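Structure first, then comments.
Removed: one protein chain of the complex. Kept in place: all other protein chains.
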Amino acid sequence: MANLRVKLPGLDMKNPVIPASGTFGFGYEFAKFYDINLLGSMMLKGTTLEPRYGNPLPRIAEGPSGMLNAIGLQNPGVDAVMNEELEKLRPLYTDKVIANIGGSAIDDYVETAKRLSTHDMVGALELNISCPNVHCGGIQFGTNPQMAAEVTRAVKAVSQKPVYVKLSPNVTDIVEMALAVEEAGADGITMINTLVGMRFDLKTGRPIIANKTGGYSGPAIFPVALRMVYQVTQAVSIPVIGMGGIASGRDAIEMMIAGASAVAVGCQNLVDPYACPKIIQEMNDILDEMGIEDIHDIIGKSRQY
Amino acid sequence: MANLRVKLPGLDMKNPVIPASGTFGFGYEFAKFYDINLLGSMMLKGTTLEPRYGNPLPRIAEGPSGMLNAIGLQNPGVDAVMNEELEKLRPLYTDKVIANIGGSAIDDYVETAKRLSTHDMVGALELNISCPNVHCGGIQFGTNPQMAAEVTRAVKAVSQKPVYVKLSPNVTDIVEMALAVEEAGADGITMINTLVGMRFDLKTGRPIIANKTGGYSGPAIFPVALRMVYQVTQAVSIPVIGMGGIASGRDAIEMMIAGASAVAVGCQNLVDPYACPKIIQEMNDILDEMGIEDIHDIIGKSRQY
Amino acid sequence: MGNYQGMMTIVSRKELVKDVYEMVLEGDAASFIQAPGQFINIKINDSLQPYLRRPMSICDYDQHHIKMIFKVVGEGTKILSEKKIGDQLDCLTGLGNGFVDLECQKAVVIGGGLGVPPMYKLAKDLVEKGVKVTAVLGFNSQNDVFYKEEFEKLCPTYIATMDGSLGTKGTVLDALKENQIEFDKYYTCGPEKMLDALVMAYPHNGYLSFEARMGCGFGACMGCSCQVKTKPYKRICVEGPVLHSSEVIVNG
Partner (left out) sequence: MGNYQGMMTIVSRKELVKDVYEMVLEGDAASFIQAPGQFINIKINDSLQPYLRRPMSICDYDQHHIKMIFKVVGEGTKILSEKKIGDQLDCLTGLGNGFVDLECQKAVVIGGGLGVPPMYKLAKDLVEKGVKVTAVLGFNSQNDVFYKEEFEKLCPTYIATMDGSLGTKGTVLDALKENQIEFDKYYTCGPEKMLDALVMAYPHNGYLSFEARMGCGFGACMGCSCQVKTKPYKRICVEGPVLHSSEVIVNG
């Protein structure tokens, strides 16, 4: 039994495994599968100021070892999340959650953050400045360092909780983005969001996803995520929660070796609702086998090279 | 038997299937597997002005549904390519080849292009401005539109053959890159090169590839390649040769639906030396099944959406 | 905590018509099924490829068995069709709402193509409840017809084929009219176009089972949310796949 406990700004986690935003609803859906208190924390479905239906169907397609989605930030809006969704979660979950915020204008982010950061169940905020599936806004913040810094600074000014900024992999220079949000006061970075991808129907020639492009995630993006986490953690001094393609305890450990202080598991939760508890168990087993007593001994182990 | 013949600048091809640079040596290696005259054309191993040994070993790692490589443009240099490699290929191959050029300075590209474009077996040049595995140079050209335009213009000024520019997917805005090289006179675009990725050894924490990062390719990158080819072909009027993750005739057709006028097959040649002839056969079968008589009827079929 | 997951063993496999397979799975996870019209979500391979599960309607079930009928249309169903007796499949079972309101006098169950399977267990349950049931099954052509005999054993059964090679020439709607079938409720599953046509023709008294490309099949991803008249949205995998005709937005 290795020590898996990790502490990050706003989060004191019994293990470093967190379901990623958008793949775990508001958490309570998974309570029918297992005791969700096993989790280190959880990232809630992306929340916007106003309710959003999101994109037309189909929203899902598939790729080799991965999936594409274009949900378009469907959510009931910040007030319903605070008053209804989190209340449904309250009896089922005792640790702090990470609220994920989407938006298309700085004011939206700020107002949503202001409200969510007051909630007692929320340990930290995660700013999704990288959603590829929302027209006007969203991804622009995630590909332009100035805009990313601006939204980070504005949210930091109002938030009562630590703020993590979620980076997009669809950029030429991820380190530049990371440095910009660190400089702007981010308490941590979460990365990566999905890669923009497409699939086509052979018969009609039509893009399978109604929104045309979708966000590609799953094991297929794992090597890209590892590379970016490695590069960013070499450059910043705030902690990074690594995600992108983690499907096993082995993958989670590799991500932490690359530099991540904790990991998030995205679409593997959809394929296997038991993914997170399995990953926690596997991490434990692998660390035992390697004779490692504390997870901190592997965080950023690649740094020396 | 659908008509598979396609004509592109400098290339009159009996079918649109081309082995991608770096995965087919100088072609003659594959003659022990099949009659390489079956191919539409072939892209030669990246050639530089001077001979290069390339990167230290290991150069290869694996990812889900794909592989990473950091060969580092190993090649015997332009003169040996022209005098030795192409002479070994001459008795085995009657159509025109596409010479792939790497470099780290504009002058290198220009000089290499000047020489290669005089060779009678060379139908067109492909400028690799996107190799992620060469330090200083290479990828900078591929991520900066001004530099990409500059090298394109300089090579066009000396080349006796049409010039294709090979784009890197590791950019925020692939369309900006495509427009820059079109504007600078490129006769065509080939895309995509590999995504930068990494893997780590769990025991030592060391990156598996000696060069640390490698280029990720194979089916895992297919949805990203489709998206970029779609976006670029909507924006430019020069033809695009699409590649990235093509492993079957089905994939090749989907890539052409996305907008590609021909396709290149990369690392699938390494996994299955018979990949290209199989893909040609499968394309034929699928078109027959769909009742399509000419491959041109599917090129860019997605454009209407 | 409940449990909706289990390994199911393939105990029979039969090609009914070209590319259409009937497969029976055995395992305890069958016991999570609560209503006809629910579906299961199958991990096709142990490996990462194909990545997502494949949703399949439940054609018939008991506490230990699930019967499904599927057509080979792509990679996943191809691999599934090549599995051997004795192979195991990781399944999430008892997903979706299913057909729960079986209260009526005269029911018609309407299946189109691969929408036929879920109608089978529904028809059985309706018959068992003493409802007068008629079945209308639509296919493209005579060569595609399956489960005609199975339905005929349960209830009067009419066939429609687009090319007229069997039964009524045309759609299930044509067959409904041609045979002047009376019903106070209809239950249906089939291609979206067929469902839309039914909703427009009979907006008040039907239950329709929809398909959507799914990320999870159990409510976590919002991949399948469709707009309905009664709510901001319903997830096809949880609040569906069965919707009432009065809430369906045609082309929604």
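Some notes on this structure:
Letters A, B and C name the chains as they come in the text, with residue numbers starting at 1 for each one.
Convention: a contact is a pair of C-beta atoms (placed from the backbone, for glycine too) under 8 Å apart; a residue touches a chain by one contact, two chains touch by 3 or more.
Every value quoted in this text rests on a predicted model; they were computed, and no experiment measured them.
Taking every chain of the complex into account, the absent chain touches A, B, C.
Residue B:Gly66 is the one among B:Gly40, B:Gly66, B:Gly188 or B:Gly259 that touches the chain not shown. The missing chain, though absent from the display, is touched by one residue of B:Ser117, B:Thr143, B:Ser159 or B:Asn269; that residue is B:Asn269.
Summarising the interface, chain B meets the missing chain with residues 22-25, 29-35, 45, 51, 53-54, 57-67, 69, 71, 74, 76, 208, 218-219, 247, 267, 269-274. Residues of chain A that touch the chain left out of the display are 64-65.
The omitted chain makes contact with chain C at the following residues, 45, 47-49.
As a convention for this text, only the chains that are shown with their structure count from here on.
Taken together, the touching pairs cover every possible pairing of the chains. For the criterion of most C-beta pairs in contact, the winning chain pair is A-B.
Overall, the chain located most centrally, as judged by its C-alpha mean against the mean of all protein C-alpha atoms, is A. Averaged C-alpha coordinates give centres for chain A and chain B that are 34 Å from one another.
Averaged C-alpha coordinates put the centre of chain B at 45 Å from the centre of chain C. Multi-chain contact residues of chain C (touching two or more other chains) are listed as 48-49.
Counting partner chains per residue, chain B shows two or more touched chains at residues 64-65.
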